[in-house]
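Missing here: one protein chain of the complex. Every other protein chain is in place.
And then chain A:
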Amino acid sequence: MAVKCIFFSEFDPVAGPVISYQVPQEFPIREAFDAVHDLIITKPQLYDRLISVDAGGYRIVGCPKSIEDNRYARNALIFNFVLVFDEDTDTTYYEPVVQKLGGAFRTYELESHFLSTKSSKSTIPSILTQLLIRLNSTGICIIRIDDTNTLRLKVSPNVKDPPLVCDHHVPVFTQSSCQFKQLVKDLVAQEIIEYVNGFNHVAKISHLSEVSPVIVKECIQDLVIFGFVKLLSIFQYCNVYVPTQKLPQLMTEEELQTRCLQFVSLGDTRPKLADVFRILCSLEAGLSVKDLCFRNDPRSMSIDERKLIQFGIMEGLIHHLQKYPVLNRENSDIPTELQPLIKYLDGSHCFDEICCSLGVSNQTLDELIDKCIDITVCWK
């Protein structure tokens, strides 16, 4: 339960700043309110600003609103819908909600005197109760205010750096896609869903679904932000993977083990954890998936090596060692066939990316690069 309490505070012409309604009613917010009421019912300079302050062990987030009109006592109605959290809660997700809440009621007041009419004002406690329950359960609430107005609020993750989706990324669903198919209403998402299988890369998905790459990328970016999809690298048998520091978790976390065995199994037989772990441990630089299969024959242990690698990457148990070609000097003699490559040779582009943009296979690219001795290939 993130939101501990919601209250409606206003400036009373006689008593000054007061809490008119609060849910839950017994919540001990009084003391904190008395300490910081200047920041809840504020001076005009702070109207319409998002204000969050720590007091009495709580974090209080509000957005003071005011309507000037001579029909109010003292010529103004000042009010604030405030959400209360525990101190040190990250409240960034709730800030847009607070801002919208205050703004919505300002509109209702301007349109129908919602806050200054006794009968409508008395519905506020029930609105606050619904808000508190919905915000804490689903994060989405749709409340009918009156015949003409419906208040829609949603707690949404705030995205600082949206993930960059490139042509060579491979999207994969974090949960079963059947479940997702029923839920999703987005038209583009519906189009591309069947091609998102953890093996097709973005450019291929765009090609298969006949949707423009830009739109596919945007859609996948949204799915990543909301946690439905994760981005992987293209799977090839010549790829090289190495274990990460997270690998030991597979031996200790039972939940991870169950998921892993379910995910990587080939057919109906469940593989053994020991086999899975042994294979993942044997990954090392210089050992391609092809070599791995020769050495261990995962299929005989009913392990699908493609799924195994996919699971390892998704959970961060293993890391894909990518090749980055670097041209040592810009003005060296370069065979003409390599000319289109040059802009990718500054060391910030990996093989997957170059192959995808130029439409060549990994092997062809390897052969091309071998032709020029001035190119070194760094793995990382």
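Heads up, the rule we're going with is that a residue touches a chain if its C-beta (ideal position, glycine included) is under 8 Å from a C-beta of that chain, and two chains touch if they have at least 3 such contacts; residues count from 1.
Just so we're on the same page, contacts and distances are computed from a predicted model.
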Per UniProt, the name of the complex member that is left out, chosen from "Eukaryotic translation initiation factor 3 subunit I", "Urease accessory protein UreF", "GATOR complex protein NPRL3" or "Proteasome subunit beta": "GATOR complex protein NPRL3"
Touch criterion as defined above, residue of A:Ser9, A:Gln22 or A:Ser52 at the omitted chain: A:Ser52
Residue among A:Leu247, A:Val264 or A:Ile369 that touches the chain left out of view: A:Leu247
Residue in contact with the excluded chain [from A:Asp38, A:Asp69 or A:Glu111]: A:Asp38
Contact with the hidden chain (one of A:Met1, A:Val214 or A:Ile373): A:Ile373
In chain A, positions touching the absent partner: 35-36, 38-39, 43, 45-46, 49-56, 88, 90, 160, 242-245, 247-248, 251-252, 261, 270-275, 277-278, 280-286, 319, 324, 326-329, 346-348, 373-374, 376-380
